[in-house]
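Here is the structure we will look at.
With one protein chain withheld, the remaining protein chains of the complex are depicted in position.
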Amino acid sequence: MGKTFAEKVLGRAAGYEVTANQVVTVEPDFCMSHDNGAPIARTFKKIGVTNVKYPERICLILDHAVPAPTSDHAVNHKEVREFVAAQGIPNFYDVKSEGGVCHQKMCEEGYALPGLVMVGSDSHTCTYGAFGAFSTGIGRSEMAAVWATGKLWFKVPESMKVVVTGKFKPGVSAKDFILKFIGDVRADGADYMSVEFHGEGIENMSIAERMTLCNMGIEFGAKNAVCKPDKKLLDLIKERGNAKSDRWEALWADEDAVYAKEFHYDLGDITPGVAKPHKVDNYSPIEEVKGTKIHEAFLGSCTNGRIEDLRLAAGILKGKKVAVRTVVIPASWIVYRQAMKEGLIDIFLDAGCIICNPGCGPCMGNHEGILAPGEAAISTANRNFKGRMGDKESFIYLASPMTVAASAIKGEISDPREAL
Amino acid sequence: MGKTSIVKIMERASGHPVKVGDRVWCNIDWATCRDFGGANAVLLFEKEMGKEAKVWDPDKLAFTFDLQAPAHSEKVATNQKIIREFCKRQGVKRVFDINHGIGQHVMLEAGMIKPGDVVLGTDSHMNLLGSVGAFATGVGNSDIAASYIAGKNWFRVPETMKIEVTGKFKKGVCMRDLLTHIIGDLGAGGMDFLAVEFTGETIENSSLNERITLCSMVTEMSGKVPLIMPNGEVLKWLVERAGPEVEKLAKELKADPDAEYCKVLHYDVTDLEPLASCPDAPDNVKPVREIAGTHVDQVHIGSCSNGRYEDIAAAHRVLMAGGGKVSPTVRTIITPSTTEVQLRCVEEGLAADFLKAGIVFTNPTCSLCTAEHYGAMPAGDVGCSTTNRNFIGKVGKGSHTYLMSPMTAMATAVKGCITDPRDILK
Partner (left out) sequence: MSEILKGRAWVFSDDVDTDLIYHNKYLAETDPKNMPQYAFEYYPGKENFAKEVKPGDFVVAGKNFGCGSSREHAVYCLEYAGVPCVLAETCSRIYYRNAINNGYPVLFVKGISEAIKEGKIKDGDQLEVELSTGTIRDVTNGNTFHGDAVSDLENDIMEAGGLMNYMKAKVGAK
């Protein structure tokens, strides 16, 4: 019987064949933490171990509130810096124009690689599946234990297969597909499972689009989400030449692997849609929410802050003016610089957008664009839970970069196909 | 006997002759608020006058969002919303939302400010608008709310101090250094309640950004209002933005040659060297060379004092002369004062060089100067900044800040410790 992706990667890491529901202990290839590295460091110190097991496998990336907006954040950052220095951790991205949102950095700096086992103290760590890695979010105490021992146990997950064919119509992108998908399978649709995206529909997508899909895996309960490491990805890894590990190997599920669930989608059927407040699976086609008044538009985050996303939004915003406050936050400084080179920053500024420095921005409600009571935002981020971006009486609609751009111009939720 | 500029301005604003020491009621040209103080003023006005009450003239109100733009706390987000809704009800059109920048700078660029204008604002550095001859002053929320009632407010006609400046700055030295020198000389209370006229060849030949720097820091000596009547390039710039009337006003409101001053000081900048305000007071001044080598964790360039394009360009020249990279041990943050400045930095390629250098280039805002934004510091950290205050714990309890010029700040960022910019600009 064939193996799923999860069985192959975890088996390779364990050193023996494994099957779903078996418990294995493996050494993660990389473990990522962001500003919460500070509380993890405090827990680590309580364990009583002096040194971390593998300093070179730890990545620390400040992104949640950069530069520090309050002295409390500043103290937190300082604790991370001191821990990095004390433990000799080489992979540290401080408040400098080298950083960005942690998941974006992990992908663009060559940490995320096919066949690796990666963990992060952030639920959206599943993003690295776009690079063929088995990656999943873990808790802070767990992370402290990984730092100390270099090991972590996993239950080999059952798998879900999502077969995707066809191509998007104009005005539609990966975010529209994943929002529709989550609406269909609901927020717990893949609980504990490894989600594999298959098919030529995925192969036609850019790596950035695949990152959007895998990033949202956690929003329907997936343990990890992954796309096939195809030629497009391998070429990119080669072209970048910055792979941070030589342990990687392009692994993929066997044709005859066994899946707990299977779904089929044709991208040609997908239309623009949103997730309405206050649940990610509260899906509506754009037609049903068109005209809803918004107060803020947010373009950015680990879900949709890449150059490809900015290009799509700029295509709609060019020569137009926004009607509401529009916060644009490139996912990393590399993205920011590329956007500047391509003239996108000019387009955004001319349109009246505000361009913030890379970071998580308002996504989890502690920086750059908090909502007041009664305000509604349209956002390219990944969660619209009650109060996530500010006051508990505020409202978040999740949508694609194109939908956000089109809505920003009108000041109400709008169909991007009409703006093209 | 002749009149000082402030006497002329207050006579024009009150409609009758005034003399020093008088309490006079002046017509207000602009009653402005930031997202700090704005909600307080609005709420006070509505509490005292009722929700239905109308402000005297919605076209003379303005609001600027720069304390936290974009907001990172629910309280500020709510305050911003209170302001937006008040403006909708009252028909106030001039709401410069989070995509504009630092209030005074935004209003200057928008052509709202003319010589002789009486401008109130919930910002103690409002008086930097004296750089174009306006009487602008920082006030609390009661002053703003009370002004909304009838468009008038009370002022004591201040004595005037005159500061004449001569000479040319040497390489690596700039207006910020002169200002730092004056603060060291006069102390935190050195201009208490006074109007201050800056004159002399150095001032007459100075650019708008230099005048802004000079005027912004008068607050740190407790001055009431700095005044420089526009001339030359500054006059041309202001006429383009604010209209032809500026020319007449600048001429009329210039102090008479025989005006009376309570004090006349003279400074020559020829031999001036780079200076810094050391922790924890703006008047704790030392030459940069004496503190050179001091370890630094963070450098910040921006603020209403030194966030203009020319300030950032001066820092850029130091960066490029120093090899184009900032020290890996220093967090360096540049915050342009307005979107116009930001856009110019992008279009002229400075922004790209900053990013290559390892610098965080933020959107326009007051940034760390208000402590509740980009670059708050942890206890034990040392920062260098072109902002205007380094009070105890201002940007984080237990942190300490050196204030300095953009050139010195960038030299420090490049070397990783406090550095005289002349060591790089050889």
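Letters are used for the chains, namely A and B, taken in the order the chains are written, and counting of residues starts over at 1 for each.
Keep this in mind: a residue touches a chain if its C-beta (ideal position, glycine included) is under 8 Å from a C-beta of that chain, and two chains touch if they have at least 3 such contacts.
In this text, all values refer to a predicted model and were calculated from it rather than measured experimentally.
Chemist: Omitted chain: which shown chains does it touch?
Modeler: Touched by the chain not displayed, across the whole complex: B.
Chemist: Going by the contact rule already stated, which one of B:Cys26, B:Leu67, B:Val119 or B:Ile333 would touch the omitted chain in the full complex?
Modeler: Within the whole complex, the residue contacting the unshown chain is B:Leu67.
Chemist: Among B:Leu61, B:Val118 or B:Val139, which one touches the chain that has been omitted from the display?
Modeler: Residue touching the chain left out of view: B:Val139.
Chemist: Thinking of the whole complex, not just what is shown, which of B:Pro58, B:Pro279 or B:Gly393 touches the missing chain?
Modeler: B:Gly393
Chemist: Using the touch definition from the top, which of B:Ala110, B:Ala281 or B:Leu425 touches the missing chain?
Modeler: Touching the chain that is not displayed is residue B:Ala281.
Chemist: Kindly note down the residues of chain B that lie in touch with the hidden chain.
Modeler: 23, 36-37, 39-40, 43-44, 48-49, 67-68, 73, 75-76, 79, 82, 121-124, 126, 137-143, 145-146, 149-150, 154, 188-189, 192-193, 219-220, 222, 224, 281, 370-372, 389, 391-394, 397
In the analysis below, only the chains that are shown with their structure count from here on.
Chemist: From the mean C-alpha coordinate of chain A to that of chain B, what's the distance rounded to whole Å?
Modeler: Centre-to-centre distance between chain A and chain B: 40 Å.
Chemist: Which bits of chain B are touching chain A when the two form their complex?
Modeler: Of all residues in chain B, those touching chain A are 68-74, 76-78, 80-81, 97-99, 328, 331-333, 339, 342-343, 346-347, 351-352, 354-363, 368, 371-381, 395-397, 399.
Chemist: Provide the residue numbers of chain A that touch chain B in the complex, in ascending order.
Modeler: Of all residues in chain A, those touching chain B are 65-71, 73-78, 94-98, 295, 325-327, 333, 336-337, 340-341, 345-346, 349-350, 352-357, 361-362, 365-375, 390-391.
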